[in-house]
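The complex appears here without one of its protein chains, the remainder shown in place.
Chain IDs A, B and C follow the sequence of writing; residue 1 opens each chain.
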Amino acid sequence: MISFKNDYSEGACEAILELMQAENREQHPGYGTDAICEEARRLILEQIDCPQAAVHFLVGGTQTNRIVIANTLRPYEAVIAVETGHINTHETGAIESSGHKVIAVAGKDGKILPEAIEQAVAAHPDEHMVKPAMVYISNATEIGTIYTEQELAAVSAVCRKLGLKLFVDGARLGSALTAQGNDLTLKKLAELCDVFYIGGTKNGALFGEAVVITNPELDCNFRYMMKQSGALLAKGWLLGLQFLGLFRSETFFKLAGHANAMADQIRAGLKKAGIPLLTETPTNQIFPILENKKMEVLSREVAFETWEKADDTHTVIRLVTSWATTQEQVDKLLSLL
Amino acid sequence: MISFKNDYSEGACEAILELMQAENREQHPGYGTDAICEEARRLILEQIDCPQAAVHFLVGGTQTNRIVIANTLRPYEAVIAVETGHINTHETGAIESSGHKVIAVAGKDGKILPEAIEQAVAAHPDEHMVKPAMVYISNATEIGTIYTEQELAAVSAVCRKLGLKLFVDGARLGSALTAQGNDLTLKKLAELCDVFYIGGTKNGALFGEAVVITNPELDCNFRYMMKQSGALLAKGWLLGLQFLGLFRSETFFKLAGHANAMADQIRAGLKKAGIPLLTETPTNQIFPILENKKMEVLSREVAFETWEKADDTHTVIRLVTSWATTQEQVDKLLSLL
Amino acid sequence: MISFKNDYSEGACEAILELMQAENREQHPGYGTDAICEEARRLILEQIDCPQAAVHFLVGGTQTNRIVIANTLRPYEAVIAVETGHINTHETGAIESSGHKVIAVAGKDGKILPEAIEQAVAAHPDEHMVKPAMVYISNATEIGTIYTEQELAAVSAVCRKLGLKLFVDGARLGSALTAQGNDLTLKKLAELCDVFYIGGTKNGALFGEAVVITNPELDCNFRYMMKQSGALLAKGWLLGLQFLGLFRSETFFKLAGHANAMADQIRAGLKKAGIPLLTETPTNQIFPILENKKMEVLSREVAFETWEKADDTHTVIRLVTSWATTQEQVDKLLSLL
Partner (left out) sequence: MISFKNDYSEGACEAILELMQAENREQHPGYGTDAICEEARRLILEQIDCPQAAVHFLVGGTQTNRIVIANTLRPYEAVIAVETGHINTHETGAIESSGHKVIAVAGKDGKILPEAIEQAVAAHPDEHMVKPAMVYISNATEIGTIYTEQELAAVSAVCRKLGLKLFVDGARLGSALTAQGNDLTLKKLAELCDVFYIGGTKNGALFGEAVVITNPELDCNFRYMMKQSGALLAKGWLLGLQFLGLFRSETFFKLAGHANAMADQIRAGLKKAGIPLLTETPTNQIFPILENKKMEVLSREVAFETWEKADDTHTVIRLVTSWATTQEQVDKLLSLL
């Protein structure tokens, strides 16, 4: 049985494993105050050419979303997201549990539209309603699409005009930035938003998300918020080490590029087999629409998520590739389609 | 200038004012443990023929919604409501501030449909999503419509089937129960839900909402929750007194009936004047669609809320009558339409 | 049976009742945006000679404490209070329910000492601990003592030095400011703190606390916080009216002075009867230490709170006078001691 269920089935890439072996018996200061974290921070900031930004390392995505948002908003403030946004659907109310409403708006291909932001703000004019104060987007989005530079710039512009902070969830940022058709750089992304994070968990790290805060307002006492939320890892150097491994020698981009290349092969195979897709995506998530019978057969040898019912005889499934996907796995999959 | 802006412009009905004068210098035990509250509770429970239910008196609606919901749900549980539900739109995120997501579903005429409840539950199957545990509805709804007994029974049945608690916001319950076409009784309502409240603020009381909890699970330590939320009024007897005034001699129903009768006259006048309505409503809220020019003229002598833009030359406004609306006010309004 | 249990047994003073009668049938804008509130605000600001301060009217003390503190603190910040502070003992965790720790420090006669504040701050140096950001005191304190101007100035100075906001709970502020030995004025109090409130509930109003915010930072979106907490009263003019009644013709001070005068008589009577006190207090709360046998006899004709066990044969009780306490009640009490 091979699995295309998700991009977090395996452990870490070799570069990281080697670093772990090398550092395992060294004594490191606790809570991310060590030299490894320092070096990982430097490497990340080099990428965005913004040495004054803050970088914090957290363990997972839901934790990161909750902390970034809760540290930004005052109690009655809310965050705007598309209906399919991860914080709106798949975090068990983590944002609400910190006291804040998620204002869900309709998106297009999983992306937020500037006019939807304007409408949401217009619809919340006074103290009888929550006060929109932040916009949350994901790149790649939850359904595998990506923002072009122009699209992100438009979202950014409306946020700045309306006094909203812009937060980019980058759990799959590597895949977005190395996708065919992408014209966005990490540096440009950093300029256009107030805070974003670089996902390690889904791109070759054991775990870890690196939050980059370019707007210093949002960094205020961030470590207090991390500690209170149980997100200040005792052996914080382990998190720094993940990103040291990813950002030395461009490993981060190479791994993501590999995942995309594997997905491209699958997309080509699906096209050849005449299997339609729910959405065109250039990243490591693919949503083919399979005949139910075919799906059943496939499921005997391949693990995947069923996404939604298409019609009475068809189902949308999700296939995900990763840094660890092998050519053999892809070949096997294609032979079954 | 006369106002049809809302149903909480004036003070209290005569019956209540007289009681206040009579009791003002008496010494009452604090926090709702007094004889007046006891008698008011008895009168309410008599109405629903359910002596074992619990009754608590709170000051206002948002406070009540927040406390009832937060005392029912565990941290990761959510409440389902229609998109137009008061808790979803006009409470500044009070429910979210207590940690809980409001799952907003499309309604019909401001009312929830049983199938929407089923779909919402089906869409939240596991621990990556919030867990629906309660359904919140308002009767009358936020746009002035009412639930028939059959409609409420259908909602109740689906809630019981799915293990959801049913909560009825009765801020305008008086108006609903005395509306033309209503076939629901207070007793039947009480049977069909787990908890509801009887709105005093909008029906002749100075302030006050009487929460009636028929499902004893939901009453667990309710007074702790009230106190923690700053909702255990020191002079709690004042709240009991409001409901004593309302439920002696059927005053509650008479006042609501008066408000509806005034609204009926306005509805008839609008019809005669050929002015269309946004929705047919039998209660004390009316939503006429006015030509903008007419609206402007009207606004010089009458205060009202503008509800939404209808088209480029028309606007929906909201007119609200109350227990205190006079025939003179209605005549004046009609003369201007 | 007469009661000295508390200062919130009765309704409202005559001035307020008359205003309520007069305004009952008028149509007022909702939520505290009316002319009565405006006038009440003006009268209060006149007292403190600080026209730019903000005044908000809330219903009760716990509600007020929770909202003021939660609107000031960021999520990981904490408020310092004496162990006997109301927020630490008698609000069912209202402050914690808004996410904030109360750092309890030992007090002296119910009052906080500047050095205790300094120690509390020194004990919380980094992100592994909460961050002290506010000091909460009550005047009169929970055990009936008062702050002199010098004492309050010293507390204020240490707060300003350490960057802490100072909040004064004035649920019994009237009694404090009219007590024998008091040298503090409302104006001076306002200068020395960032926010305080003037208690109406315990001094002649039906209900109501007037929050005065002299530090504009703390007023940021305060009405959002009120609405979210269920504390924006629909008929907000009722609250304004309470303070209009209290601050026209110095009624507020006269009522509090009466309560103190009644308490002074009781203190004198206790002294004469050789009954010792737990603490010397100049306000409307008295804590005599009674022989258990005497306490039992007294309890047959007078209601009071038992405070704590003094020794095997003695108990501390609490006697409270109010604006409504009559000479007859005091005479009766004294005759029984």
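Rule of thumb we're sticking to: a contact is a pair of C-beta atoms (placed from the backbone, for glycine too) under 8 Å apart; a residue touches a chain by one contact, two chains touch by 3 or more.
Keep in mind that what you see is a predicted model, and the values were worked out from it rather than measured.
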Residue among B:41, B:86 or B:131 touching the omitted chain: B:131
Identified contact with the non-displayed chain, of A:15, A:59 or A:289: A:59
Contacting the left-out chain in the complete assembly, out of B:3, B:203, B:228 or B:315: B:228
In chain C, positions touching the absent partner: 75-76, 78, 89-93, 96-102, 104, 127-130
Residue numbers in chain A that touch the chain omitted from display: 2-3, 5-6, 8-12, 17, 20-21, 23-30, 59-67, 91-94, 97, 201-202, 206-207, 224, 227-235, 238, 303, 324
Missing-partner contacts on chain B, residue numbers: 70-71, 74-76, 98-99, 127-128, 131, 220-221, 223-228, 232
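Rule of thumb we're sticking to: only the chains that are shown with their structure count from here on.
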Innermost chain by mean C-alpha position: B
Rounded Å distance between chain A and chain C, as computed from the means of their C-alpha atoms: 50
Distance between chain centroids, defined by C-alpha means - chain B, chain C (Å): 33
Centroid spacing, where centroids are CA-atom means, of chain A and chain B in whole angstrom: 42
Touching two or more other chains - residues of chain C: 224, 227-228, 232
